[in-house]
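Up next, subunit A:
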Amino acid sequence: MKRKLGLLFVVLAVVLSFSVLALAKQDTLIVAVDREPSSMNPHGSNDAGTSFVTNLMYEGLVTFDSDMNLVPELATRWEQIDDTTIRFYLRDNVYFHNGEHFTAKDVKYTFELTSKSPFTASTLGMIDAEATTIIDDYTVDIVLKYPFGPAINHLGHSTAAIVNQKAMEEGGENYDDNPVGTGPFVLKKWNSGDSIELTTSDNYWGEKPAYKTLVLRYIPEATTRAIEVETGGVDIARAISANDAINLGDNPNVNVISSNILNTSYLSYNCSKPPFDNVKVRQAISSAINADAVVRNVTFGLGERANSVMAPSIFGYVPSEEPYGYNVERAKSLLAEAGYADGFKTTLVVNAVNASTSAEIIQNMLAQIGIEVEILAYDFNNWLDTIVNGRQDMYIGGWTTVTGDADYALRNSFHTNNKGTGGNRSYYSNPEVDALLEQAAVEMNQGIRAELYKKVQEVLAEEAVYVNLQIGQVHLAAGKHVKGLVAHPNQNIDLWTVYFE
Partner candidate 1 sequence: MQSKQTDRSRKNYSLWLSAWKRLKKSRMAMFGLALFAIICLGAIFADVIAPYPYDFQNLDETFQFPNANHWFGTDSVGRDIFSRILYGGRVSLQIGLVSVLISVTLGGSLGAIAGFYGGKTDNLIMRTLDILLAIPAILLAITIVTALGPGMFNLMLAIGVSSVPSFARIVRASILSVKEQEFVEAARLSGCNDAHIIFSHLVPNIMAPIIVQITLSMALAILSASSLSFIGLGIQPPIPEWGAMLSAGRAYIRNYSHIVLFPGLAIMATILSLNLLGDGLRDALDPRLKN
Partner candidate 2 sequence: MDEKILEIENLAVEYRTDDGVVKAVNGLDLTLEKGGTLGLVGETGAGKTTTALSIMRLLPDPQGVITSGSIKFAGQDILSLSKGELRKMRGQHISMVFQDPMTSLNPILTVGDQIAEAIRLHEKISRAEAAVRAQSMLERVGIPPNRYSEYPHQFSGGMKQRVVIAIALACNPQLLIADEPTTALDVTIQAQVLALMNKLKNDFETSMIIITHDLGVVAEMCDRVAILYCGEIVEYGSLEDIFDHPEHPYTKGLFSSIPDLDTRASRLTPIPGLAPDPSRLPKGCKFANRCSMKRPECVKTDPPVVNLDDLHRVKCLLAQGKDAEQHATLG
């Protein structure tokens, strides 16, 4: 009992000191976030919550700017030596949080680690860590196992952030308590389930943030995050709902910044399962769904409808001509041609958290052509398990192309080899598409690659493999005093650019 009491007091003290900290504004930025990280190690997890935090503490060789252009970060420049070798020239003035000097050794060490991490196999698996060579302290040759067009894009992903060998080895199992990167922020304390406190790094090579302390508060309810901004409880809220984004727009004390992200949502099928193996059925469904209306409703008019299975800012994106746009009459005749004049009964599997409303509207629309849909709104775990194992009839899914390149989006989602477990949850198989995708992956000429991906997208659209729904969006809300805030398509925020006015 005594110990429990003691513990209670410690927590109280922490909590109180924290609230005092929060009161001493000016040099503290408080951000409400929707997701918690799983790890403080950039290779320790691949989820958005982790990426958001590691982006503040670590840096990669290259990174994306807010228009998804690749820009140098720890590397000053790079050159393609041959199909499988890229030479990076590194900054010589970079120090880790623990004072260690950043050199090519850290780069090699990092990719040795990522080659063993289950979280980076799909993004960084093409790197041959053994063959990667340190030329000198500030020059490194990264060697690929096979020619890979979008390799540099992959290096811009947050899981490719550079870590320090000494810190990793000293940290061991407790690395998360004391993570070390080269970025502008240092972890002070991770109050699991509640908040993460960071301070600015004294060793940061770039321009230091305009404030000393950064607090990320984990607030799971979107509405609560919005209210917190409105009431001044936090400075910035990430991922507020579209509805709140509109309504907060009317508030003179709050700025709302929206950005499209690298994610799109779509309705798709198990294309290997009747009746969805019949292209006419898929085309009929495409025609029966007024996707614009769905998107308008679920995004409150803020969102754009996707014109491809990829988001526009991704390399290789080509808006499709929409051969099977909304047309109920055509839908009915297509369905009749397919032999289902009276429609049929089927199910639609959705992730209850984010797609229930879309599903309900689609259910109503499909009822018009006689397709009776039962919605199965599952939790994430169940939903994923269902579509990975092909138990779905129809499903609403989404794909986030973290690398900003079409290869990651299309090859994973539509190549025959990736059926089910690999990422092809539509169970789609088309040798023509497979060939195009394989060719594009190893092609080094980006112009040719773009052509190939255009063709893939055209085939997919013609075959009505999916019905495009909305392009993902992120809405940030910030108090009027917050300046320099930019919404980033990869859903991270470069908080070091923020200042107060």
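Keep in mind that, in the parts below, contacts are C-beta pairs under 8 Å (C-beta built on N, C-alpha and C of every residue); 3 or more make two chains touch, one makes a residue touch a chain; residues count from 1.
In picking the candidates, the idea was that all candidates are chains of the complex that A comes from, given by their letters.
Just so you know, these numbers come straight off a predicted model, no measurement behind them.
Participant: Looking at the complex, which candidate is in contact with subunit A: 1 or 2?
Facilitator: Among 1 or 2, only candidate 1 touches subunit A here.
Participant: Applying the document's contact rule, which stretches of subunit A touch candidate 1 when the two form their complex?
Facilitator: Touching candidate 1: residues 221-223, 226-227, 241, 243-244, 247, 293, 296-297, 352-353, 356-357, 359-361, 363-364, 374-379, 381-382 of subunit A.
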